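The structure follows.
Some chains have been omitted; the remaining ones sit where they do in the full complex.
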């Protein structure tokens, strides 16, 4: 079971790999324990940070199975099923349910963009067949279309849709989504971009799907807790640290893949898992890795000083 | 075998369906014969018009198998393998090769957009494993990134990459691609948007992947032949007719799916196949269908007058 609304930090877990279609199994096991030890409230598999759409369905299934088994109910596991093909999304959702996941997460089909009426009907049809509760995933930069606020409001009429993860970076949208919370006391509103986690909690959000929590889970959990508790000085201090993670690790490399590459490379430097990436992306080369190592060391020293 | 360069009209075949994961088998058989009877030079399966990314992999495989068997080598069959997951693209390509297809077609992975250096490396890795020749598919409106002209030029150094289908609608790009043809006499340069077919042939292109050729294959073949033969008066006449197909059938409905809906609906009106569409899209309702029927009748009368 999953408490509702889901609150706190739910890391979008990166997918440790050793090759094009091979999970780094020991790395995955270490990563799951590393993240759980930080006090996270759940795990989100196969999102953007998890390279979900780049992975074979076979590997996706293996990942879901391994993680659900290892987590063993300690926290809820959410599984990304975003897909251009309805049938494949449904297949993955059924597998997730059978394996013990607690919820699924779906962004709009992202090849030929649908209009909002088409998206509303899509959600209606999808949820009718889903064996698990559904979180909406708003990610217009990658799906071309948002779930607009009117669509979110209509989705709230479906009891099996239980929350929204907003990765748009548009705080006017997030505030609009927060305005809708009165319709559904069990609805979870989570923020994607971690540098807005503090703002999101101030706005009434329930937590964050923070990529950096793969690396430093206790930092993000600590920030969420300080915000929730109204501990202003601590919240400010941890927010500043979260910004430093982003400004030092996510800006190496120039393409949208730089954030994932930075996290995977840092996890490799920490000895947690391999930094192999699915095509068309590739791990950082030696020069970039040296930079990651150096910046990671500085971050670790800072974070140690925070006594999380 | 496939003659090189591939010239003429290669329709991006729509996928006749009876349900969410069910091919309209008799409709598919009628459609293939209808299109072949029009004199096309090949069939392109599982492109944008074919709703490729919206279909289950099972249905995609069934479609490839049925069409390859039915065509029986009368024309080459090209199979769209565009995918966000390298492993799935490769799996489909291997299936296509085993089933007797002649080539595969791939656009850039379309979820998290790669930079051009990443796309070049992707093509290099992909072609190394492909069992069939590869056509590039430039479709930046849907994949977020183009194959830029420098990437196309570099791709020409791979003998197994044999052509480019350009659906950008940017004729400066198309002319730039035509300038590159001297590097590879066997390279095929095909245009997507059918209202630019005449211009594309004038620019040195080898033909078109024209959606309307699902409906009126002889019209598009006739236009291509008239352009190639320098029959100016005939080319003008058929080009004007192609524009009328688009202005009457593709503008019913307001979303990017309107073109596919219009073609599928018109094929249903002709009794060729069902107009079921994959999620998140749906067939036209009664009002729109009545409009299609009426306009289709007018087009048929005009096209009959052309004595193709």
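Per-chain residue numbering starts at 1, and chain names A and B are given in the order in which the chains are listed.
Simple rule for what comes next: a contact is a pair of C-beta atoms (placed from the backbone, for glycine too) under 8 Å apart; a residue touches a chain by one contact, two chains touch by 3 or more.
Note that the coordinates shown come from a computational prediction; the quantities given were computed from them, not determined experimentally.
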| item | value |
| --- | --- |
| Assembly copy number, counted for this structure file with 2 shown | 4 |
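To be clear about the criterion, only the chains that are shown with their structure count from here on.
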| item | value |
| --- | --- |
| Turn needed to bring subunit A onto subunit B - CA fit, degrees, nearest 5 | 180 |
| Inter-centroid spacing, subunit B versus subunit A (mean Cα positions, whole Å) | 36 |
| Partner subunit B, residues of subunit A touching it in the complex | 20-21, 48, 51, 53-59, 84-88, 91, 108-115, 118-119, 121-122, 125-126, 142, 254-257, 260, 278-282 |
